[in-house]
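As you look at this complex, bear in mind that one protein chain is not there, while each of the others sits in place.
Moving on, here comes chain A:
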Amino acid sequence: MATATPELRRKPKDDTRLAILFIAPALVGFLVFMIWPTLRGIYLSFTKFNLLTPPEFNGFDNYVRMVQDPVFWNSLKVTVYYVVINIALQTALALGIAVMMQRLTKRTWLRGIVLTPYLVSNVVAALVFLWILDYQLGIGNKVLEMIGMDRIAFLADSNWVIPTIALINVWRHVGYTALLIFAGLQTIPETLYEAGRTDGASEITMFRRITLPLLRPILALVLIITVVGSFQVFDTVAVTTRGGPVDSSRVLQYYIYDMAFGRFQFGYASAMSVALLVVLIVITFLQYRLTRAEQSDLA
């Protein structure tokens, strides 16, 4: 790859040829595995497609079916329920952890421990909790029994299954979220706390008057990232309950997967995927607007 010696082509710098060479692999990856599938996914949502014969255009049939499909609406409801529990719990806990780390010790080992669950896959997290929360033998139920409560069929009871799955995913992701918030906390000048302390403000007052307002833009970004991620819940459900009991944990992504790979209705599955995509875009946009993420109080 001997390019001409610089003496010869010193003049106005133009590296177009070299640049094409340099971005070629990434551009191919981008176009073939991101842009093309996105367009194709939208196209497939307007077809009847079973993977074996070529897709047949069928207009809005899939969308009409979707609007009339009670299982779809139920799965949307289950997903939203999951997201609300997951995000509420996770954000509150992560904020607590981040603030405590900020005030107690910024040492790496503590942040390392908090992050450890994030290092294992959703599948591992799901299986460990499947065992810990097992009705017969799980240590979780043993503890409940010891403190005089009834055993709970965490993943087999339709009322408990979504909160339990939410909790499993909080375990895996709370440390990561806490570290994101922690990084945000580092942008708040220590002098503000010193001033607060001089004025005799308590830790709680300082948290409410200094930390929270200044953290708002970061919290907004954290929320957008985590909510969008939370809507895509699949692994935990696929490993623990497969949507059951009945449909009580059939989250949208699992329904889509089941429709495509269980029943080979790729067209309908694509239409539901588009619905999920629209939901995610709307949520991102709304959250961004509502929380005024672009403005910081730290002028």
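Note that in this section a contact is a pair of C-beta atoms (placed from the backbone, for glycine too) under 8 Å apart; a residue touches a chain by one contact, two chains touch by 3 or more; residues count from 1.
The rule is simple: contacts and distances are computed from a predicted model.
Colleague: Assign the chain not included in the display its UniProt protein name, restricting the answer to "Na(+)-translocating NADH-quinone reductase subunit B", "Carbohydrate ABC transporter permease", "Nitrogenase molybdenum-iron protein beta chain" or "Oligopeptide transport ATP-binding protein OppD".
Modeller: "Carbohydrate ABC transporter permease"
Colleague: Please identify which residue in A:77, A:142 or A:263 touches the non-displayed chain.
Modeller: A:142
Colleague: Would you indicate which residue among A:89, A:132, A:153 or A:201 is in contact with the undisplayed chain?
Modeller: A:132
Colleague: What chain A residues would touch the chain not displayed?
Modeller: Considering the whole complex, chain A reaches the absent chain at 1-3, 5-6, 13-16, 18-20, 22-23, 25-30, 32-38, 40-41, 44, 51, 96-97, 100-101, 103-117, 119-125, 127-132, 134, 136-139, 142, 146, 171, 175-176, 179-180, 183-184, 186-187, 197, 203, 217-218, 221, 224-225, 228, 232, 234-235, 238-239, 253, 256-257, 260-261, 266, 269-270, 273-274, 276-277, 280-281, 284, 288, 293-294, 296.
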